[in-house]
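What follows is a set of notes on a single structure, which appears directly below.
Omission of a single protein chain aside, the complex is shown with its protein chains in their original locations.
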Amino acid sequence: MELILVVIIGLLYASGIYMMLRRSMVKLIIGLILLGNGANMLIFLLGRIVKGKPPIIDSTAKMLTEIYADPVPQALILTAIVISFGLQSFAIILVKRAYKITQTDDLDELNTTDEIYE
Amino acid sequence: MILAILSGFILAGCTPFISKFIKGKGSLLLPLLPFGLFVYFISYLKEIGEGQTFKFSYEWVPSYGINFGFHLDGLAMLFALLITGVGTLVFTYTTSYLKGHQYLDRFFGYLSMFMASMLGLVLSDNIITLFIFWELTSISSFFLIGFNNDDPKSRKSALLALSITGLGGLFLLAGMVLLGFVGGTYQFQELLSQSNLIQDHASYGWIVGLIFIGAFTKSAQFPFHFWLPGAMKAPTPVSTYLHSATMVKAGIYLLARFTPLLGGTPEWNTTLIIVGAITMVYAAVHSIFRIDMKGILAYSTISALGILVFLIGLGTEASLLAAGVFILVHALYKATLFLITGIVDHETGTRDVTVLSGLSKVLMPVAVAAGLAALSNAGAPPFFGFIGKDLIYEATLAYGNWAVVLTIAAIVTNVCLLFAGLLAGFKPFVGPLPSNYAALHLPHPTMWVPPLILAGLGLVFGLFPSLIEGVLVQPVFSSMVIEGAPVHIKLWHGFNLVLGLSLLTLTLGVVLYMILKPSSLLFSKTLKFEMIAPQTLFGIFGKFFNAFARFWTGLFQNGYLRNYVITILGFLTILLAYRLYQGVNLYIDTAQLTSLTIYEVTVAIMMIVAIIFTVFSRSRLVAVASLGVMGYSICLIFLFYSAPDLAMTQFSIDTLTVILFVLVIYNLPKYKNFSSKAVRLRDAVLSIFFGSLIAILTLEVLAEPLNRETSIFYAESAYLLAKGKNVVNVILVDFRGFDTMVEITVLVIAAIGVFSLLKLRLKSIEKE
Amino acid sequence: MIKTKFLSNLLLSLIWVAITGAFTVENFLFGFALSFFLLWVSATDRRDNKYFNRIPKLVSFVFFFLYELVKANVQVAYDVITPRHYMEPGIVKIPLDAESDLEITLLANLITLTPGTLSLDVSEDRKVLYVHAMYVKDKEAFIASIKNGFERKLLEITR
Amino acid sequence: MTEILVYILSTSGAIFILLAAVGIVKMPDLYLRISVTTKAATLGIGLILLSAAFYFNDNAISARVVAIIIFMLLTAPVGAHMIGRASYFTGVKMWKKSKVDDLKGQYDKKTHKLKSGEEDK
Amino acid sequence: MSISDYLYYIILPTLAISILIIFVRFLIGPKLSDRVVALDLLLTTGIGIIAVYSILSDQPAFLDIAMIMALIAFLGTVAFAYYLEKREKND
Amino acid sequence: MKTIIFKTASTYLLPLLVLFSVFILLRGHYLPGGGFVGGLIASIAFVIHSFANGLEQTKNLIKFHPGFLMPVGLCIALISGAAPLFIEQSFMTGLWFENPIPVIGMVGSALFFDAGVYLVVIGVTLTIIFTISETL
């Protein structure tokens, strides 16, 4: 399964970037989301994956003894997911605002702030 | 000693607060400061004459070997006296020249700042401190040149001067630091003892080169000379003080000072001779075609500076002596001429020598001063200038194989300079007085007395060279030539070749004056040569540089986000690929991989297809829905691989994201395809390449063993120490609770951001 | 009103106990307190319902529903697995006797849950329920079957 | 006994889900797809969940399973209603062999208010 | 054949295949509504898979996820419905 | 959107979901769940309610601006994190009551912290979604 996950991760990164390069604000956001998911999956996979053994201590036990999934990456991803949610919500709204102001989805038209003279 | 230097800065710092006082009667008190300092330095004159030197050291940055170490020897003394002496006169002169000027206070502020910096420069023993003062003179000069800041030309000149001297200064800094690095200290006196080591060092060439650039820019040597004529936009006292008597000589000072340390090598001498010679001839020739008194004086100053560089470059005892004397000679007559120019300008409103004439009839004392200065400049006996010129010819004549060439160059220069001197100091005062000048009155004595004093000194020192021979010239010489023979300067050497040359010069100059009448026509003709002048080349370079800046900035900061992203990712991809290729053996550890099951394959297929669908879908909503599918697939993957908390969170957040999108997309435009096929192909290639790199990297990392110490600790102590059984949750609220704290803060900020983005509408009438 | 609230409260506390899975008095009390708070928070207009009398009818209704569910499922399943479509779909307007929000909603949802039918919407004046159905051989018969089946049985419980 | 129950329940659940899956692909219009899927799937999932409840044979888990089923019974038809209704607005066509459409013309295009057609009575 | 074998070799594949079939509807659409319905069904089926998986890995905790899914899955559907109506209203 | 069916269902879903969210919050320390997911579920409950009944109704229901929950939640989390500082222990050091409490189990600062998280998440999600809905 790792191999397939690796492919998926690569695909997530690739598609995220491809979408970011598409000039469209909406696609940009989607690209960022894809990229974020890619990073999360990467953390997950690189923490090494274990099937069906969540890091939850049995009601009768006092510690995890057998094989169990590494809880650290999970905690990291949880944090990362939530943070990305915050950032993504903001980005989505930003795009909405930007469209309202500029009336275009075309990022190429948002270049006045880079001009030398203004 | 430090007080002597600081006093100027303190005065400068005070000016904004005592501006009323300065603008009133107080201005007359200001010259007391340079005068006091002058007297202070004079008090050391005797000991200096006896060969003593004085050291003053004040800690500043001991950890980096930088201090206010001051060293008062002959050379420093000469400059200190020039600075304070000419300073006194210039300060005095200014009180009248700029009387009632709105910003007199500022002017004095800058002037005293300059004086202090200049003093610091010549007295510093620490080469970094020296550099600091050096830069301060540049910046004071900037403010002074731009003093008439309403005038765009004035601003432009100030900027030009600062550019050239500032750039030179930076090279000088590099040179100083390199010198300090090679010599292991920043103390000049300590460096002096390591002269041989430094001269043999591989970086010697760099040191010399860098210091040269600094000196040449400051002292307006060809091809950096062109800022100086522009600097004449400054009020006359400034031209007098900075741009003829003192600041421009800082470069000379530097070269003289470093001669015993770095001099005596072909690199040093040859460069200086060539640059000096070119400058002196080039500027001298230029000066004779000018019609603006200040312009004439500016070019003749450049030429004189060239002579000095040239003399230092010759490096013989004779030439160094000549240099030492000529510094003083030039300061005296050139300052006079400038001050006079100021008076003329002040009174008549013009500096055009083609218009001016006969002024001696109304401005007699001024004319006297001018005449004296012109004669000293001409090198006519018995003026101090005569001695100076003698020494120069002596030096060139003694210079081995090249003596003839060098002497001819010196003669040409001197002839032109003589002509220039006459033009500025003689021509305006003789001949008929135009009627519109008939009513002119002699200005306040504070204006005409200073030039008279300076010019007078030129005569006095000429007549009685012994006055300064022992106390000043000898120590100056000793500073440059450590083990030189005792020097003697005198007016009369008897009839010899040198005298002949002097006379020849005099004659040729006068003849030239007879033949060549200044005219604006001629002047404008000479302007044509500026096509190939350095300033034009610099201008072209500047334009080119600007165009390059435009090109470069446009290349990167082109306004297109996609280009930015592609640059960043391209950069990352190339580096990653290179590093992977360079240091990683591709290797997959299949043994550690888990097997596949049908549900995993299903989820994987669904996910992959969903991703592709998201990317290629033509409808935003379908893309969002596919994104949802993808999210849910991830959720399942989390679940399969033992992360129920993750699965829950992913699912909830995914749903919320979909809601957000759906709510927002409703007033977003429909997808459009903005890019061409080729662009899409390029982007696809880059993306896939990058994705593959990440995938490869992941595989490689998977093959490495993982240190499980942390996770084992959590597994063992989650319940026993932290009283929780869901280890992930325990990590979130306890072991790594800080992360969570921050993370909810992120959420809060995002919410506030959304709130303000959507709700806050600044009304255009509301004031900010 | 008070009674209704109390009942809802009780119901919610029971659900709490069920989902937490801890059948203890403390847990029940906790759930009761919690749901009391929630009901206070979410107090909206609700009609007075008498639960106790309805329980036997409720049970029989559940079985009726399950029967309908399975029956319809089989019917639909047959249509799905066989290649030919036997259905004659359409949107049918069913006049409502049910009046309260709860009644209407329950009815509509139950109809939807039964395969082959889908409650699309209720008219603004609550007189009519529009149902999409797969088998509308006879419109009137279909309406009658709903009204006599689900609706009647449902109303028996709720009234 | 529980084992057999688990077998039966899970099998029938899976079958219903499969049916729903086939149905959603095969059915000729959206309303039919909704019709077919909502219930088949709900029933199927309910059965599978029940089998899990029997398998674990633990009060807490059974309670949870019941809760899930209740949730689904509560939400699934609402979702179906919402999307069906919205689709009707947006002009999703019914299958061409459909017999009646009482809803036609009953929606106010602007306010989305639904007439009963019996306002006068 | 043990229960887990049965679930593993018969039930899960059935569900997986169902998922793929449903996914086909998601892909072919043709209308957004079709996809939304497919998405909803995917989720529902997902709940089934979770339930079976929780039996297989003997982790009743996984049922909680099923519970959450059951609760909020329809929100997506509602949101899309909301959107469709809004769009209609504004067009 | 304001269909009778949805409205009625949402009226029942709201308390159910909120109840469920509290449950998820409380058991987080032992089983999957916690403040986050709990908060998300609670907010989803209100979102559903707002979809069904309109924003105004939901706002009236909550009685205060959901944004207010953000500083409150942060405050709770901050206090539970910073409390140990007063006994010269590090930030976020767990402080526990001695005896377990029924249902919840051991009560300690971690629980309060999680409760803070719960409130913040509700505040955040609702602020975002409500604001968007208002300015649609």
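Letters are used for the chains, namely A, B, C, D, E and F, taken in the order the chains are written, and counting of residues starts over at 1 for each.
One rule holds for everything that comes next: a residue touches a chain if its C-beta (ideal position, glycine included) is under 8 Å from a C-beta of that chain, and two chains touch if they have at least 3 such contacts.
Basically, contacts and distances are computed from a predicted model.
Asks: According to its UniProt record, what is the protein name of the omitted chain, chosen from "Na+/H+ antiporter subunit D", "Branched-chain amino acid ABC transporter permease", "Sarcosine oxidase subunit alpha" or "Phosphoribosylformylglycinamidine synthase subunit PurS"?
Replies: Protein name of the absent chain (UniProt record): "Na+/H+ antiporter subunit D".
Asks: Just list which of the chains on display the missing one touches.
Replies: Contacts of the omitted chain with visible chains: A, B, F.
Asks: Determine which one of B:Y58, B:F541 or B:F713 touches the chain that has been left out.
Replies: Candidates B:Y58, B:F541 or B:F713; residue touching the omitted chain: B:F713.
Asks: Since one chain isn't shown, list which residues of chain B touch it in the complete complex.
Replies: 16, 59-64, 106, 128, 131-132, 135-136, 139, 142, 146, 149-150, 152, 155-156, 158-159, 162-163, 166-167, 170-171, 173-174, 177-178, 180-181, 203, 546, 548-550, 552-553, 556-557, 559, 561, 564-565, 567-569, 571-572, 575-576, 579-580, 582-585, 694, 697-698, 700-702, 704, 706-711, 713-714, 734-739, 741-743, 745-746, 748-750, 752-753, 755-757, 759-768
Asks: Touching the hidden chain in the full complex, which residues of chain F are there? Just list them.
Replies: Residues in contact with the chain left out: 67, 70-71, 74-75, 78, 81-82, 84-85, 88-94.
Asks: Over the whole complex, note the residues of chain A touching the chain we left out.
Replies: Residues 16, 20, 25, 28, 32, 35-36, 38-39, 42-43, 45-48, 72-73, 76, 79-80, 83, 86-87, 90-91, 94-95, 97-98, 101-102, 107, 110-114, 116-118 of chain A touch the chain that is not shown.
Basically, only the chains that are shown with their structure count from here on.
Asks: Under the document's definition of touching, what chains do chain A and chain E have as common neighbours?
Replies: Joint contacts, listed by label: B, F.
Asks: Could you tell me between which two chains the number of C-beta pairs in contact is largest?
Replies: A-B
Asks: How big is the gap, in whole Å, between where the Cα atoms of chain B centre and where those of chain C centre?
Replies: 85
Asks: Please work out the Cα centroid separation of chain E and chain F, and write it as a whole number of Å.
Replies: Centre-to-centre distance between chain E and chain F: 26 Å.
Asks: For chain D, give me the residues that contact two or more of the other chains.
Replies: Answer for chain D, listing residues that touch two or more other chains: 22, 34, 42, 58, 60-61, 64, 67, 71, 74-78, 81-82, 85.
Asks: Of all residues in chain C, which are in touch with two or more distinct other chains?
Replies: If we look for residues of chain C contacting two or more partner chains, we find 15, 19-20, 22, 108-109, 119, 121-122, 126.
Asks: According to the definition already given, which pairs of chains are in contact?
Replies: Contacting pairs: A-B, A-E, A-F, B-E, B-F, C-D, C-F, D-E, D-F, E-F.
Asks: Going by the contact rule at the top, pick out the chain A residues touching chain E in the complex.
Replies: 51-54, 56
Asks: Spell out the residues on chain E that touch chain D in their complex, using ranges where they run on.
Replies: Contacts found on chain E: 3, 6-7, 10-11, 14-15, 17-19, 21-22, 24-25, 31, 33-34, 36-38, 40-41, 44-45, 47-48, 51-52, 54-55, 60, 63-64, 66-67, 70-71, 73-74, 77-78, 80-82, 84-85, 87-89.
Asks: Under the touch definition given earlier, write down the residues of chain A that touch chain B in their complex.
Replies: 1-28, 30, 33-34, 37-38, 40-42, 44-46, 48-59, 61-65, 68-72, 74-75, 77-79, 81-83, 85-90, 92-97, 99-100, 104-108, 110-116
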